[in-house]
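Before I ask anything, here is the structure I am working with.
All protein chains but one are shown at their positions in the complex.
First chain written, first letter: the chains are A and B, and each begins at residue 1.
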Amino acid sequence: MQFPILSVIIFTPIIAGVLILLFPAERKTEVRVTALAAATFALGLSLWAYFSYDIAAGGYQFVEKFEWLPMMGISYHVGLDGMNAPLLLLTGVVMFTGVLISWGIDDRPREFFAFLFILATGVFGVFVTLDLFMLFFFYEIAVFPMYLLISIWGWKETREYAAMKLTLYLFIGSVIAMVGALAMYFTSGLDTFDMLELEKAGFSTAFQQLWFPFVFLGFGVLGGIWPFHNWSPDGHVAAPTAVSMFHAGVLMKLGAFAALRVGVMLLPEGAKFWMVGVICLTLVNVVYGAFIASVQNDFKYVIGFSSVSHMGLVLMGFATLTKTGFIGSGVQMFSHGVMTALFFAVVGMVYDQAHTRDIPHLGGFRKFMPMVAVAFIVGGLVSMGMPGFSGFVAEFPIFMGVWQSYPWVAVIGAVSIVITASYIIRIIGKVFFGQLPEELEGHIHDVTVLDKVALVFLSGILILLGVFPRLMVPLVESGVENVMRLLGGV
Amino acid sequence: MDFISSHLLTLILFSPVFAAAIIFIIPREQENLIRWSALVLSCIPLALTISLWFGFDRSLEGFQYQEMAVWYSAINSSYHIGVDGISLTMVLLTAILTPLSILASFSIKDRVKSYMILFFLLEMGMLGVFLALDLLIFFVFWEFGLIPMYFLINQWGSEKGEREIWGGRKIPARTYASFKFMIYTMAGSLGLLLAIQLIGVVSGTFDLPELYKIWPMLEKPLLGLPVSTVKSIAFWAFTLAFAIKVPVWPFHTWLPDAHTEAPTAGSMILAGVLLKLGAYGFLRFVLPLYPAESNYFAGALGFLAVMAIIFGAFASYGQSDFKRLVAYSSVNHMGFVVLGIAAAAHSVGSENANIAMNGAVLQMFNHGLSAAGMFFLVGVIYERTHTRNLNDFGGLFPLIPVYGGILMFTSMASLGLPGLNGFVSEFLVVRGSWPVFTVYTALAMIGLLFTGAYILRGIKQVLHGPLNEQWVGHLSEINTREILVMAPLMVLMLWIGVWPAWILDVINRAVAMLF
Partner (left out) sequence: MVSGNFDPSMFLAIFPEIMILVLGLLILLFDLFLPKEQHDKLGWVTAGGLTLIIIGSLFVAQPSGIGEQIFGGMLRHDGLSFSFKMIFLFSAAITAMFVMGMDKVGKRGEFYLLMLASTLGMCLMSSASDLIMLYLAIETTSIPLYILAGFMTEDDKSTEAGFKYLLFGAMTSAILLYGFSLLFGFTGTTNIYKISYGLQMGSFPIVVVFGVLLLIVTGFIFKISAVPMHFWAPDVYEGAPTPVAGFLSTASKAAGFSVLLRVLLIAFPGVLPYWSAFLVAISTLTMTVGNLLALTQKNIKRMLAYSSIAHAGYALIGLGSISSLSILGISSVVFYLVAYVLTNLAAFGVVAAFGKVSGSDDIAAYAGLSRRSPVLALTMMVAFLSLAGMPPFGGFVVKFIVFSAAVQANLIWLAVVGVLNSIVGLYYYLTVLKVVYLYRSEDEEKPLPIPRSYSIALCVLVFGILAIGIVMSPWFNLSTAAAHALF
């Protein structure tokens, strides 16, 4: 039997989380070291899985399958393909850097890391699962620690409101999707929740058209689709740094990914039928999100809304139902994940020093934290889709896909690029290069070495992927082949 | 050696990155070491380019030294680079101007390390644009070049000056200028990006030589519209992007701001190379990909070019800021490039076209030399006087005769004095376009007249007239480093002016192939 690498990846965080809970509360350093060790381990394994995936062979690899609830046809079934391998890696990366960035948390770090790791397990689980029930199982596991993480360690002003809003939104979305999943289960008559089986169920067109919106939008809520994106900026802003990173970096991908896996892949006819509508919604996401981001004064809200805009692109790529669109979305999920993690890390570092996120009250941080400034610039360039960075290699195919299906959408959507550029430049100029406000004089210090490691790591990935898209694109392409096959080569 | 010759272009393209990496590991306190290493390292691409220049086979048509590697397989974009006569000229220009700019930047005191790194990245971006034979790779470098330039202006631009933006808020002029530069160019690129996507979607490839064959021949309706409509839209998307970059009137307003606020070396590169990117785009992409549309719309383009020439000259004449004067002169001079291109597009295949085109490409090179020189000279006097206001100067010739001489020489080259380089190219352009756009060309001659006027006015205000007493004893002569910067430029100006064949030879072959 081969080494159950996916299971090990899934359960490493939760085991570490439980272990951490067993430490006495005062042993903060031990807690942190354990957390870092576990995160490094998970990252290493996900890297290994990512690079040992055999692209030529394609399909699902590292498959593990056990009966879980055989009477209902529920099994523990995990596998890696081209679509989820980058996301697995992304989760590893964000987890690792998240732990580095959170080193300084002093209020109950034990609980913090434990909850964070439970969340990570949920995320890993959703990405690699091939069973519909399991998907919901892990999905919920990923959602609820968010509530505690935000409400306990979040920003005092809004954390209670934001945490509750976020949890309820996501929960609503997932349970609505769950009803759709149950409908699929019973209609298929196959007595199985195995998605690979359900793919072959041959649902009637009417059925698919009826249920697709429920499933797609249900998950789309977590993907931040307009008009259900509302939870997301509030949640981002209220969350502590590492949680924002996880949240925007990974969790939103969870929604998009599940919308793809369950919505598009299991209900392809429904997808074809509804795509015009979806693409309109995502267009609003892309343009409106960017616009709203550009008029924000709160640093974190800017990033929060930019996530809405970028996630709109991911979903837009799906909605094109074209090969290039899917490839772009696949890469964009990874790229945006890393980028936004970087952004939130930077925002957190700035906030930690300045104790304000009000952009007009910030300035001149370059002098004190040059590395942070450079990292933010890299993130900003990715965000505006600057060639040479990963954002470009992701967004370009998305737009190409859009051209193939709805050219006018591409033209309107492209406006967001200029808007994004304008606000990113504004922030760079003001926060990092502008004049240091007097009240901050002498209060700003450079970040720690661990922070720098995290920043370099994240920016490095963005540049590397931008220069060598080959590192990821063929992999994603192999995954997309499968999606296209289900769509019947639209 | 085999490796070098087979990957020469890649080496040229990425040696600046290598240089940047080396600078990166030098401690920031070692400023002098950084400066000298930068200078030495910037000679690597120059040396390689020179070997390329001599290795380039002038008798062959088409692209040489081609290299191809997988880059983005999913959308059929590959790392495909190569040179022909046009791009070779531009690469040479870039490679020459970079070390000179670095030498000119020795006076930079603030954050030398970051400055040099950005400079090398900028060079890489520019070289990439000239070398790319893949539409997507081209775009990558096209956009990438913006970033370092933005920061060079934003961070090392002139520290004085404020601009009022809407709402009455005042922001530093360099912030304003850099932002304007970025947004203008990005907005222009947007259409370009969309058009590139369209082409990619329709043709299934981004490879330029292949697109040359497929795209112009495309017949079937696209996106439910007649193919000609779609192509016209795409043509204008390309044209707009390049027109902003050149810049052609009325898209030029970013240029005076950016030039004025940029640091001296930044202005040199900006005027010397970056403006050429736009014109190069016309030559490399617009004409071959849209022969029919170019032909059809050439008149409009020619009109814009003439307006650029005339208004550029007028505006330049009206300036009291020395640097702004030079900046507007760029609009004026680049207008000739576009005029040549428009004329060539309008009379495809004729001898006139060939001449105009040769003129345009040569004008690009020449303007690169003279504009870089002019901006440097403005920088030299600014460093000493901390003012660029022409009214503050006057009668400085006796104080700084060497500087005066160099300024006169460069101005004359810029003005188009026979015997110097400007004359050759402008003459070729005018000669080529006269039979094609007689009226436009005639109007352009008025512009040329004013070119003479503003340049002479500039010289007069700085060097001649009553001596402004405040500078006596405060103004030092141009120093050796600065002369070293100017010397190669002047040599080239003279050389091309006297014997342009060596470079026209290279250009001509490529231009002939273009049609």
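Everything below uses one rule, namely that contacts are C-beta pairs under 8 Å (C-beta built on N, C-alpha and C of every residue); 3 or more make two chains touch, one makes a residue touch a chain.
Treat the numbers as computed from the prediction; the structure is a model and nothing was measured.
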*Which of the chains on display does the removed chain touch in the whole complex?*
A
*May I ask which residue of A:Ala183, A:Leu196 or A:Leu471 touches the chain that does not appear here?*
A:Ala183
*Check each of A:Tyr50, A:Trp103, A:Phe117 or A:Phe133 against the chain that is not shown and name the one that touches it.*
A:Phe133
*Among A:Val175, A:Ala206, A:Val276 or A:Val449, which residue is in touch with the absent chain?*
A:Val175
*Which of A:Trp68, A:Phe273, A:Phe291 or A:Phe368 touches the chain that is not shown?*
A:Trp68
_For the chain left out of this view, which of A:Ile152, A:Leu190 or A:Ile444 touches it?_
A:Ile152
*For subunit A, which residues lie in contact with the unshown chain of the complex?*
21, 25, 67-72, 74, 108, 111, 133, 136-138, 140-141, 143-144, 147-148, 151-152, 159-160, 163-164, 167-168, 171-172, 175-176, 178-179, 182-183, 185-186
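By definition in this document, only the chains that are shown with their structure count from here on.
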*Give, as an integer number of Å, the spacing between the C-alpha centres of subunit B and subunit A.*
42
*Along subunit B, where are the residues that touch subunit A in the complex?*
70-75, 136, 139-144, 146-147, 150, 154-155, 175, 179, 182-183, 186-187, 190, 193-194, 197-198, 200-201, 223
*Taking the complex as given, what residues does subunit A use to touch subunit B?*
323-324, 327, 381, 384, 386-388, 392-393, 396-397, 399-400, 403-404, 407, 410-411, 414-415, 417-418, 421-422, 425-426, 429, 433, 469-470, 473-474, 476-477
